[in-house]
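Structure incoming, see below.
For subunit A:
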Amino acid sequence: MIPLMNAFACLLSLAMAQFLWHKPIRLFKEAFFLLLALVVFGFYAFFAGDISQPDMESYPFRMLALCLCFSTTALPNKRRRYLLMAQVMWLWIEFFGGISLYYHGVDMPWTRILAICVSVFGSTFLSRISQGMEFALMAYWIAVWVFF
Partner candidate 1 sequence: MMAAGFALFGCRDGLFGPSIKGKVKSPSLSDFENEVRLALSMQKSGFNLVRVPMPEALKTPGASQENRFGMAIDLDSCDGCGKCVLACIQENNIALAGAERAKLGQFMHWIEMHGGVPSMCFHCGDAPCEKVCPTGAANHTPDGISAMMYKRCTGSRFCGANCPVHARKFNFDDPVATGRSHKFNGNVPVRAQGVMEKCSLCLQRLQDARHDFKALHPLESWRGRGVTTACAVACPKNAIIFGNWLDEGSPLVIAAKNRVLYAPREVAALNPSIVYMRGYR
Partner candidate 2 sequence: MSLLKRQGAFFGVAPLKWAGLVFAVVFAFFLADFLFCQKAAPVRVGADTSGPNTIAFLHELHGENIGLDCSHCHTGAASGARAYMPAKADCMDCHRLPLTENPGIEKLDSALAAAPAYPWAHKSELPEHVVFHHGVHTAAGVQCADCHRSAGNAVPANAGRGPAKKNTMADVYGGDNFSMQSCLACHRGETFKEKNFRPAATYCAACHR
């Protein structure tokens, strides 16, 4: 059940990622799409999952982070930097969200955090991001998202 929900969430964020960072990049356009994405994710999390579950508290924002990760692969320039930042944001949410939940007796999602760390570290070495590499990264993120 949970993996299924995650998989759909993954598809959703992949879909929302299509709207972001299309030339010409305009501040308000991006901000609006971010808002849109968050609203969509929020509704998804609200209806698909059980809100009372503590690990649902940050669900839409984790989806947003994933969405940003996806979208950065389509960036015109400075991709590696923004790729890194998007993944670090994801890491951030997982890690500090995990800490706050840890005090409520929920275990830290160490495997997921480590997996993201690995991809962050790995993608610092990307010279230019080829189609194949984009695909590999996306596959990796999806795997982390759905299964960890």
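For anyone wondering why these and not others, all candidates are chains of the complex that A comes from, given by their letters.
Throughout what follows, contacts are C-beta pairs under 8 Å (C-beta built on N, C-alpha and C of every residue); 3 or more make two chains touch, one makes a residue touch a chain; residues count from 1.
Computed from a predicted model, the values in this text were never measured in an experiment.
Checked against 1 or 2, the single candidate touching subunit A in this complex is 1.
Residue ranges of subunit A in contact with candidate 1, taken from their complex: 103, 105.
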